[in-house]
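Up next is subunit A:
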Amino acid sequence: MPLRRLLPPLATLTIALAALFALACGDDADEATADAMATATTATRTATGSPATGAVAFPLTVKDMLGKDVTIPAAPQRIVATSPSAIEILYAAGGTSVARTSTARFPAEVASLPDIGRAEQLAFEQVVAQRPDLVLADASLQAQVATQLASALGGVPVVFVGATKYDDVATALRLVGRIVGKPAVAEAAAKAMDNAKATAKAAAAGKAAPKTLVIIGAPNDPYAALPESFVGDVLALAGGTNVAAGLPANAPFPGYTKLSLERIVTGAPDVVLTVTVGRPGGPSLADGIKGDAGYATLPAVKQGRVHNIDVEVFLQAPSPRAAEGLASLTKLLFPQ
Partner candidate 1 sequence: MAIGTLRRRPPPAATIPIAALVLLLVMALGVALGSVRLGPAAVLDGLLDRGDPTARLIVWQLRLPRVLVGACVGANLALAGVLLQGITRNPLADPHVLGFSSGAGVAAIAVLLLAPGTPLALIAPAAFAGSLASAAAVYALAWRGGISAVRFALAGVAVAAFGTALSTAVIASSDLFTQSALSFLAGGLFARDWSHVHQLWPYTLAAGVAALLTARWLNVFALGDDVARGLGVRVERARLALVALAALLTGSAVAVSGLLAFVGLVVPHAARLLAGNDHRTLLPLAALLGAALLVLADTFARVAFAPTEIPVGIVTAVIGAPAFLALLRTRA
Partner candidate 2 sequence: MSASVAPPLLEARGLHARYGTREALIDVSLTVTHGELLAIIGPNGSGKSTLLRTLARMQRPTAGAVTLGGVDLWALSPRAVARRVAFLPQAPEAPADLTVEELVWHGRYPHRGMLAPPTSADGAAVKRALAWAGVDELRARPLGTLSGGERQRAWVALALAQEPELLLLDEPTTFLDLGHQHELLALLRRLNAERRLTVVMVMHDVAQAAQYAPRMLALLAGRVLLNGPPAEVVTSAHLATLFGARLAVLHDPVSGAPAIVPAPL
């Protein structure tokens, strides 16, 4: 009995290991994710034909951002979005959620909704108790518990959305827009994101790209965002040169590298952007760095170009607000 129970997972493990090994040999993991997301976009488009205008017919089958086909039997009336990111994408695509996660603060109207716990550790029974007819889950935070979430919901469709790159937000918007029956609203929001990209590119054109470092953590325990991270991607779109590019992703979370002060000094960034994790209203990492003697020789510190940027927009909740975030980076990198 135990052996028979163990065999399927062991077999799966072997196959998965072999497959991933093969993948790792030929390809980069990030490219693989990008491929999956590209497929998602294409599939979405082919399914409807004219995404921007046409009314959506149910039952509707979509490929979500984990690459899974999900069939939605009827237009959803009670959607539960299970992370700050998913909530913002849902609202920007013209939908509403009937619950919020503990830390979700945007848009402001969600504050009054029932709390279903933190996105990293959802109270599944609170999700179930909302009697949702669709759950919009977070592809970065909740992929690990996809099967448990599905079995807890007893057949309610679960669609995973998320963004590890700026462009993923637009993909997610278009996907959610079709689900909530407002493809036009979603398309407009997605277009706004594309426009913000073009604006940023124009602003940076012809100017010298400032050497930039994006730091999170503490002044004596800094981690830098790599180009593969969400904020790293936005930085590149804004026209900054990432000083940390090419360093190994050796932080205990993806897309970041652990830095030594020596590396920061030798990198000599013109601009340091900080993301402060912790209690809102607490001291910012930027202030910590400005006051730390170890950083005093940096050009960025000498020229007063150490800035704190929004932790939600750039780290915790990748969302359509990234368009404004991109514009704010343009201002910081290329002041008038």
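For anyone wondering why these and not others, all candidates are chains of the complex that A comes from, given by their letters.
To be clear about the criterion, a contact is a pair of C-beta atoms (placed from the backbone, for glycine too) under 8 Å apart; a residue touches a chain by one contact, two chains touch by 3 or more; residues count from 1.
Being a predicted model, the structure only gives us computed values, none of them experimental.
Of the numbered candidates 1 or 2, 1 is the chain that subunit A touches in this complex.
Residues 1-2, 5-6, 9-10, 12-13, 16-17, 20-21, 29, 102, 115-118, 121-126, 128-129, 131, 143-145, 147-149, 151-154, 248-250, 252-254 of subunit A touch candidate 1 in their complex.
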